[in-house]
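Please find one structure pasted underneath; my questions will follow.
Taken from a larger complex, these chains appear in their original positions, while the remainder are omitted.
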């Protein structure tokens, strides 16, 4: 990462979109491709700096990070042509940000509302009269107790654990480094292979870009949509695979 | 008659307070809550009483107490609605709430709502009116209440004690387990 390390001065981050808007606000910018590409590094830095995410939350942050890097890479490499799916991811993120911003702004206004109206509640003139219900017996109450226990927070928590895990940025970058060192030159297609999740391609691509930025790799694309050749920066005449 | 603003404000506050309390309140306590003199309260009460003439809610003054109540001419309506509330099945939400209190009472509204995952004010009110549960003072917090079954409850279920309910110990322990595993409240302010 370039520049001074991003210091986490952000208070309570409630999600990846909230983090993006907070970072953009800190720079007094508006939401745009330019501002999104500018905050990509800080976003990733934040995700890396945070050791613990609630179960499954990290995946949401990493997917958004991947899209941010895509936006950034597009601005750094204008020749880069994105697939329809990638364009769709960017478009989707922009739309979600626009929508989310409305609610985030509205919630701040709601937070300032200080008035409140109270209903009478439990204290009307109602002397209790013992009146059991027709559906009330030990059996129905026993079933009701079991229903409640079935829905209890403990059980719900167990259900939530099976969240799809997505490969981490760090993993992907490490994998790339090793492979480059071995082969010196690979093409992008060779590198990513045919992963089941197309987002892995995105993450892989972004990892390449990150390493280019760090001066470890050289990339070459002969024409739009053709494969990208990746070269180890220290080697002058890398062999080609294709 | 247009009263000066502060008189009008006092009357508004008085009406809101009596409405919220829902039961007769001592004039002395009203004066204390509203930071006004007892004679100011007496004046505001007279003015409120006049404003409520002919309405569905009336002012009732009895010795050193004042309160709001439904208009006398609506008595048959209110009696009929009350009768309706006392009849009929408890329904799923009612049974669930009663079951939690049966197996794990006395416990607080907060605990009941945590276990059920939904606000239970209205259901608790209905169980109170039906005389199935009652409020008891929280031993360590005088500002809150605990809910427990009424003395009539076991007999109406055909058991001599609540602990004779099916699987009493097991279910009680499971409920306790849920409460024990509750994450600590984050920004809770209890005043």
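All chains are identified by letter, namely A and B, in their written order; residue positions are counted from 1 within each chain.
Keep this in mind: a residue touches a chain if its C-beta (ideal position, glycine included) is under 8 Å from a C-beta of that chain, and two chains touch if they have at least 3 such contacts.
Treat the numbers as computed from the prediction; the structure is a model and nothing was measured.
One representative per chain kind is drawn in place, while the complete complex holds these chains as A x1, B x2.
In this section, only the chains that are shown with their structure count from here on.
With each centre defined as the average position of its C-alpha atoms, the distance from subunit A to subunit B rounds to 45 Å.
Interface residues of subunit A facing subunit B in the complex, by the touch rule stated above, are 118, 120-126, 128-149, 151-154. Note for the complex: subunit B touches subunit A at residues 19-23, 69, 82, 86-92, 94-96, 98-100, 102-103, 114-117, 121, 124-125, 128-132, 134, 150, 152, 156-159, 165-167, 171, 174-175, 177-178, 181-182.
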